[in-house]
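Let me begin by handing over the structure; questions about it come next.
Excluded from the complex is one protein chain; the other protein chains are retained at their positions.
Labels A, B, C, D and E are assigned to the chains in the order they are written; within every chain, residues are numbered from 1.
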Amino acid sequence: MPQDALHALIPRLATSVACDILRKHAPERLLMQGVRAMWPAPGLAAGPARTLRYLPQRCDVKTAPGGNARTKLLDSLNPGEMVVIDTMRGHGPVVGDLTGLRTLRAGAAGVVTDGPVRDMPEVAQTGLPIFAAGVMPAIPEAPELAWEHDAPIQCGGVLVLPGDWILADAEGVLVVPKSLLGALVAGADALMSEEAFSRALIDRGHNLADSFPIPARLRPAYEAWRKSGVLPDEATVRGA
Amino acid sequence: MPQDALHALIPRLATSVACDILRKHAPERLLMQGVRAMWPAPGLAAGPARTLRYLPQRCDVKTAPGGNARTKLLDSLNPGEMVVIDTMRGHGPVVGDLTGLRTLRAGAAGVVTDGPVRDMPEVAQTGLPIFAAGVMPAIPEAPELAWEHDAPIQCGGVLVLPGDWILADAEGVLVVPKSLLGALVAGADALMSEEAFSRALIDRGHNLADSFPIPARLRPAYEAWRKSGVLPDEATVRGA
Amino acid sequence: MPQDALHALIPRLATSVACDILRKHAPERLLMQGVRAMWPAPGLAAGPARTLRYLPQRCDVKTAPGGNARTKLLDSLNPGEMVVIDTMRGHGPVVGDLTGLRTLRAGAAGVVTDGPVRDMPEVAQTGLPIFAAGVMPAIPEAPELAWEHDAPIQCGGVLVLPGDWILADAEGVLVVPKSLLGALVAGADALMSEEAFSRALIDRGHNLADSFPIPARLRPAYEAWRKSGVLPDEATVRGA
Amino acid sequence: MPQDALHALIPRLATSVACDILRKHAPERLLMQGVRAMWPAPGLAAGPARTLRYLPQRCDVKTAPGGNARTKLLDSLNPGEMVVIDTMRGHGPVVGDLTGLRTLRAGAAGVVTDGPVRDMPEVAQTGLPIFAAGVMPAIPEAPELAWEHDAPIQCGGVLVLPGDWILADAEGVLVVPKSLLGALVAGADALMSEEAFSRALIDRGHNLADSFPIPARLRPAYEAWRKSGVLPDEATVRGA
Amino acid sequence: MPQDALHALIPRLATSVACDILRKHAPERLLMQGVRAMWPAPGLAAGPARTLRYLPQRCDVKTAPGGNARTKLLDSLNPGEMVVIDTMRGHGPVVGDLTGLRTLRAGAAGVVTDGPVRDMPEVAQTGLPIFAAGVMPAIPEAPELAWEHDAPIQCGGVLVLPGDWILADAEGVLVVPKSLLGALVAGADALMSEEAFSRALIDRGHNLADSFPIPARLRPAYEAWRKSGVLPDEATVRGA
Partner (left out) sequence: MPQDALHALIPRLATSVACDILRKHAPERLLMQGVRAMWPAPGLAAGPARTLRYLPQRCDVKTAPGGNARTKLLDSLNPGEMVVIDTMRGHGPVVGDLTGLRTLRAGAAGVVTDGPVRDMPEVAQTGLPIFAAGVMPAIPEAPELAWEHDAPIQCGGVLVLPGDWILADAEGVLVVPKSLLGALVAGADALMSEEAFSRALIDRGHNLADSFPIPARLRPAYEAWRKSGVLPDEATVRGA
């Protein structure tokens, strides 16, 4: 199952590495715009998406026809899930310290929204990873409407379907379609290994032209290093 | 029926007048943001909303699960309806000359979208009123997805439910919730009458303080004018 | 009096010409930002500034301590004056058809504001020049406060003191400090004359290098043209 | 006196809590836009506003008619006051390390401005809380003009009258009109108590629907907890 | 030669049609951002690019090392060429009435820049098509530097190489790389023909689903129409 392999990868993964692996799939279009980490959480937050869609408040609509979809979503979370909230870049905060605490106690992996959040100092203390468009302390007298959950949404300009994976860290929030999970897992080892080889050469003082991306003439040396862990000597790298 | 009375009002109405009538209902929150007339159509375009919701394209999704919702909406239009399209401020044009011509032939009252449109010179020649976020000639190779129609949407930051009325002119696009149609019709006569009285006084050279809003001491003169069409004399207006 | 000479200049002047004349006085800092003509008025609107300062509305303040300063200003206008309104880029419209009509009947030369206005189709029909940040049909239930008039303000990022001259046309709105009025009048003739000479040469097909700005070697030819109206021959212009 | 009670509240207060207490007074309109903490000061900075109004520089105006209002304000500060500076979102920095040090030595509670500031590393070391629109190291050759002090201003789009209270922390800057100080103090205890009860339930693993906002059926349990400090048992909370 | 065929196409072409023809080549990346027609020129302006690159002014650099590149470019124009100016979204106007008149007299097809221009009322009277980021009447005391001409540039975010074709109209400015000119010419007839067929069907009242894009079952009818000019009957279109 790609999901299990992905779980095992998370400690070594970053959104930038995932983008490199998915480079043939236009990852720049899978990256949310205007959404960033609200406090410097360590490492990568990742998990399958549970979606929530907001619509703007209006004088004649007090609540969504099906009731408050936010409460329903947060009270039905399973461990490891990522909450993803489409606010159409709305102006009122949709998560705060109490809803954040509920999310954490439910075992969720994090929260992503393209609207503002609040109570970030308190949320940061709990350790819940939050990715949002900014902070705003006031809930308007007529807040926006939590309309439906677990339906297709956009968030930060990217389509999110229930069950897609979300990868989020200090550099961005990436939506990985379910159909690409296998490609992500399959490509991770090769990419990280190639970058480690290049990094070792650069760290020893070599030029970019001799180390990254790995030149064709150094492919055999790279394969040898993969097996033996022994770097080629300096003359070999320089092609002298 | 408020709808019939509203139809009769349209030739004399403007979005600014409607906002004045609905002033107790926070009309500034019913006005779309970032949506404007694409060509200087004469007068007011108005009608009940038929809604269409787009979601962003993605490498693994070629079309919406239910098929192309735009074609379905445009092929089921009834005369007098306003097409309202939620693109989440998307980047690809959602209406052009051929879709515009189809909309016009179906008898629609106009098109409103918070994304870009194209072929505006051709559309302007047909006379179809279009309100949008701008123009863009290119349809991306992977265009955004027409996901569903006749469902609740946002457009320009305002909630639009199927059946709400849309009023659109050179100054803006106003969403009138179905429950406010009666208030709109009921308030129109009084407001337009009061403004006509004020306008006549100002036009004759009176101060704002003596003419707009109508001072309490001139209420009897206003009522007299409503019946007789005769303006009070200048000394009366000045309170001399 | 520079004012009288300036009045005589207006039919031939443009904001771009005034900026050229004042080029040693950093005219780019005297140009309002984000303020533009609301309808394509013919020519230049110009006159001494009558200032009005707005402050944001707030739940506990219903009106300015001294009463509605807008009514006071508009009811005390003199012919030829320019109304200049500091809204701190506010969100509610500060001028509409009735206040515009009052301004016109008072003989004002135009209205400038860094906030929105409304009823522009009606205002355009009256012919009153309006320069603003945009249009918005709705007056909020709690509108911003017309706080004081005839006091120093900013408008569009430029300091405006009562009595400064305002020059406004399709390309921008320029504040001319009272102390620069003399320089503006004094420089106009020379500049317009030099540009007419250059234009005549370019129109005849000459290179920029030979016509604009006037090369030193053609100064005598320019002076001759000023007296006689006769352009130098082509060989002279080309320096052949 | 509300002020004294407010002083006592400050260590437990946050702008988000104050917004919740004032929710019936449209707190989202009392929050400054585009103004944020320049360094992560601990807790809440709060105090009565001392106001300063800037106007844009201009080639013919070297200083405000009444002299440099900034120097006058900073040299007349009383302990506990908040300096609030209206720069109309100006471009030159209005506070740096020396003016910041003067503000601190005068005992002020903090500085708020909608323009940029400078020397933030040095200011952060002194501990003076600063809330601004950003940083900019250069003072322009012709800096903006400190025009008047202790007069009504806008800052970040909010009306500030001398004597209003300013509450500022990592999430925003809130203007509390003098007339609402009593409501703020009166509402604080009830709100913080209700949230503590909800937090305790959520922390124990309860659903949002059973804990926040407190459901009507748990009101007696809440009142009991206020007196005894004993939470209701789990079955009671679940309404089983 | 594609250039000759392209010249013949211009009267029937539009940027939107060209984008459709080039749809497999990501035309959205060939469209300039933030550049639009400065006055409503009729039809399409098109021609091979002559490029000009500006760099920002600085206190210590009075002119480009090679002299004023703008004068050199404008004095070496050939008929039919499009002037394309990279200002890096600069703030001072780079074309006005005299430089525009020179451009027109040289026979150029138009001017495109991602910075502001000036004197647009005068330029519009001459008929020279101008596409720019906006208008600004003042030339700063220290204007930006016309650094080099006929070199690779960006304009509006698109790479422009000398000799690329520029297509510009009311909807946008498109850069057509020299290597795509053949594809553009080759695809034009087929596309315009298919759209004319669809337009005729829609105009007769048919559904989008039956007319655009042309359904596979109507391909024979389309081919017949191309030869005979006779539209299929209504039943055939409806697939009845």
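Operating definition for what follows: a contact is a pair of C-beta atoms (placed from the backbone, for glycine too) under 8 Å apart; a residue touches a chain by one contact, two chains touch by 3 or more.
Since we're looking at a predicted model, the values are computed, not measured.
Trainee: If the full complex is used, which shown chains touch the chain that is missing here?
Mentor: A, D, E
Trainee: Who touches the missing chain here, D:Pro140, D:Pro220 or D:Gly239?
Mentor: Considering all chains, including the one not shown, the answer is D:Pro140.
Trainee: By the contact definition given up top, give the residues of chain E that touch the hidden chain.
Mentor: Counting only chain E, the missing chain is touched by 25-26, 29-30, 55-61, 88-89, 145, 147, 152-154, 157-159, 161, 175, 177, 179-180.
Trainee: Go through chain A and note every residue touching the omitted chain.
Mentor: Residues 14-16, 18-20, 23-24, 26-28, 30-31, 170-172, 174, 195, 198-199, 202-203, 205, 207-209, 211-212 of chain A touch the chain that is not shown.
Trainee: In the full complex, which residues of chain D touch the absent chain?
Mentor: Residues touching the hidden chain, for chain D, are 70-71, 74-75, 91-92, 96-99, 101-102, 105, 118-121, 135-141.
Methods note: only the chains that are shown with their structure count from here on.
Trainee: Which chains are shared contacts of chain A and chain E?
Mentor: Chains touching both chain A and chain E: B.
Trainee: Listed by label, which chains are in contact with chain B and with chain E?
Mentor: C
Trainee: Quick one: which of C-E, C-D or A-B reuses the B-E interface, over half of the residue-numbered contact pairs in common?
Mentor: Matching more than half of the contact pairs of B-E: C-E.
Trainee: Quick one: chain A and chain D, Cα centre-to-centre, how many Å?
Mentor: 33
Trainee: Give me the residues of chain B that touch two or more other chains.
Mentor: 26, 30
Trainee: Think of each chain as a node with edges to the chains it touches; is that a line, ring, star, complete or other?
Mentor: Contact map by chain: other.
Trainee: Following the definition at the start, I'd like every touching pair of chains, please.
Mentor: Every pair of chains in contact is listed here: A-B, A-D, B-C, B-E, C-D, C-E.
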